[in-house]
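This is the structure I have questions about; it appears just below.
Heads up, one of the protein chains got dropped from this complex, but the rest are sitting where they should.
Think of it as A and B in the order they're written, each chain with its own count starting at 1.
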Amino acid sequence: MNKRKVNISELAAMVDGEWRGEDVAVDGLADLAGAGAGQLAYIDDIRKMTAAAECSASALIVPLDAGQLSLPVIKVSDPAWAATVIHHHLLHQDFVDAGIDPKAVVGEGCSIAGAVAVAPLVVIGDRVELGHRVEIRAGVVIGADVKIGSDVLLHPNVTILDGSVIGDRVIIHSGAVVGSDGFGYAHDRAGRHLKKPHVGYVQVDDDVEIGANVCVDRGTFGRTWIKRGTKIDNLVQIAHNVEIGEDSIIVSQSGIAGSTTLGNGVIMGGKVAVNGHLKIGNRVTMAGKAGVMNDQEDGAVVAGFPAFSHRKWLRAAALFQKLPDLAKEVRELRKKLQELSEKKSADK
Amino acid sequence: MNKRKVNISELAAMVDGEWRGEDVAVDGLADLAGAGAGQLAYIDDIRKMTAAAECSASALIVPLDAGQLSLPVIKVSDPAWAATVIHHHLLHQDFVDAGIDPKAVVGEGCSIAGAVAVAPLVVIGDRVELGHRVEIRAGVVIGADVKIGSDVLLHPNVTILDGSVIGDRVIIHSGAVVGSDGFGYAHDRAGRHLKKPHVGYVQVDDDVEIGANVCVDRGTFGRTWIKRGTKIDNLVQIAHNVEIGEDSIIVSQSGIAGSTTLGNGVIMGGKVAVNGHLKIGNRVTMAGKAGVMNDQEDGAVVAGFPAFSHRKWLRAAALFQKLPDLAKEVRELRKKLQELSEKKSADK
Partner (left out) sequence: MNKRKVNISELAAMVDGEWRGEDVAVDGLADLAGAGAGQLAYIDDIRKMTAAAECSASALIVPLDAGQLSLPVIKVSDPAWAATVIHHHLLHQDFVDAGIDPKAVVGEGCSIAGAVAVAPLVVIGDRVELGHRVEIRAGVVIGADVKIGSDVLLHPNVTILDGSVIGDRVIIHSGAVVGSDGFGYAHDRAGRHLKKPHVGYVQVDDDVEIGANVCVDRGTFGRTWIKRGTKIDNLVQIAHNVEIGEDSIIVSQSGIAGSTTLGNGVIMGGKVAVNGHLKIGNRVTMAGKAGVMNDQEDGAVVAGFPAFSHRKWLRAAALFQKLPDLAKEVRELRKKLQELSEKKSADK
């Protein structure tokens, strides 16, 4: 991989920052401890200035309120964001039109818009549409009638099942499954489960990222829908007909049951469970391990199981640990009350 | 896919229903909102009659107590079940004997009973037996000495490891792993873990469905056994030597630890954990997120962690939220009791 060297003056301009010191060129970005000569690092808090002063980076991205350093700096209002933009710029590689490897298997009637890089041992079904600059790594299996946008990256061993619709700039990590059947059964009189056919599909909009070994079930009818900009961590379960709004964050091992709708800007911590057929509003935050059993209004912050106000949960959870003390106190109160009551009777 | 058009009189006869209105032909089934001309929809509750009256379906499956509609209807005692039976009938395609794709790899000594459809880039080990009408999609890997029954569907990128026994009409979804080693170690004096060999196997009986990215570990010795008709949702963990009875339902992200036995008709909600070496009776229901630490009698309904009676859990969980109020009340009682006690002393 050829690294590009870029002057900090140029990088500062990209992020509306100001540069100070020598206009050095850098070709990479690392964390404060790991950055060496020729690399940028960043601090997002001036409490890290001491560590910053001792680092081996060639230049630093710092907050606007940072004091003077002997190193060249780029001053910005949001160092984490600026570092990310700059890092992407430094890592950027032009897409290599590797085409379709002869050891990949492509079905009939497929439509490929432009440059693609399809690795060996990829299987693409019939009537699949691929946009521009799609990279499909080894072991990926794509079913029939799948539509994939441009600038999409499918990591190794991803499975995209029939009829899925994938937007632009989507990244899907290894082992993820998009479009498996939902978990729905009718039951006969003997209590046997009869599988409901799942004839719906999955729609994944632009700029979504789906983590490793995530499962997204197709709609029973209609679609399961993950909207623009939402990011999903590893091992998450998205059931049939779920809708997830834009710019949401779903942390690892969470699960959303069937037909639940999430708004925009929702945050689910790790291992959260959301029951089926709920309506979760915009900008709702669900703390890690929450079990959400009810609809949630816009902006709600909930925790616990069944989930309720996070603020109240913190107090309740603190008292849970002290339940033995509370129980002891109640026993003592009872005893004292008994004594007082008896003394009173004796007084008469 | 060629669609079949079937008259509702014929469909009604399949599900012991009665039809009313014009004997229209339909070629598909959808939900009430999505069904269009030429399609059936269904309602399972007469409270949906208003919506039903406005739908665009060509005919409806309705409960016996449904009033009159302008649309042709099929009246049945269980619309969800009838709709599922009819939907399968409408979707039915004869199995296409596609054979074994030349880009699949098949080991030595395999036995294939009849028509199969083995996709490219499937790997089948030595001495594997396949029944009739087995469909194995791309990227599936089957180990040695695996037996697979008839009418089985293995979705892409499934892994079935050596010695597994799979019954008839089993469906396994993408990314599922059947037959991985159990998690068992001996420990030496230095605290190092020495892997126990896992020489058992997995047996999956008829009509079982296994979700995407599920893990079913093989027995340490003997078998891990999933019995007839049990349905397992995505991302579930089934440890070594677990036995799951017939017609059970295990919702997503649940886990069952080693050597636990579940009866027939058990229901596990999402994210349930069941400890190892337990005996869970028939028709036990474990609510979502339960952590089951003890044996459960037939018909038990449990929740919470450690799991206890669901009915009692509902009350305890409601009180958990009010712990701050309870603690406050105890403080006030103590104070009042103190005052009363002091007043009493002062009175003397």
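Simple rule for what comes next: a contact is a pair of C-beta atoms (placed from the backbone, for glycine too) under 8 Å apart; a residue touches a chain by one contact, two chains touch by 3 or more.
None of the values given here were measured: they were computed from a predicted structure.
Student: Just to verify: which one of A:4, A:103 or A:277 makes contact with the chain not shown?
Tutor: A:103
Student: For the chain left off this view, which of A:14, A:30 or A:49 is in contact with it?
Tutor: Of the listed residues, the one touching the omitted chain is A:30.
Student: Give the residue, chosen from A:88, A:277 or A:311, that touches the chain omitted from the document.
Tutor: Residue touching the chain left out of view: A:88.
Student: By the contact definition given up top, give the residues of subunit B that touch the hidden chain.
Tutor: 105, 121, 123, 139, 141, 143, 157, 159, 161, 175, 177, 180-181, 183, 185-188, 191-197, 199, 213, 215, 217, 220-222, 235, 237, 239, 253, 255, 257, 271, 273, 275, 291, 304-306, 308, 312-313, 315-316, 319-320, 322, 326, 329-330, 333, 336-337, 340, 343-344
Student: Contacts of subunit A with the missing chain: which residues?
Tutor: 28, 30-31, 33-34, 78, 80-81, 83-85, 87-88, 91, 103, 119-121, 137-139, 155-157, 171, 173-175, 207, 209, 211-213, 229, 231, 233-235, 247, 249, 251-253, 265, 270-271, 288-289, 317, 320-324, 326-327, 330, 333-334, 337, 340-341, 344
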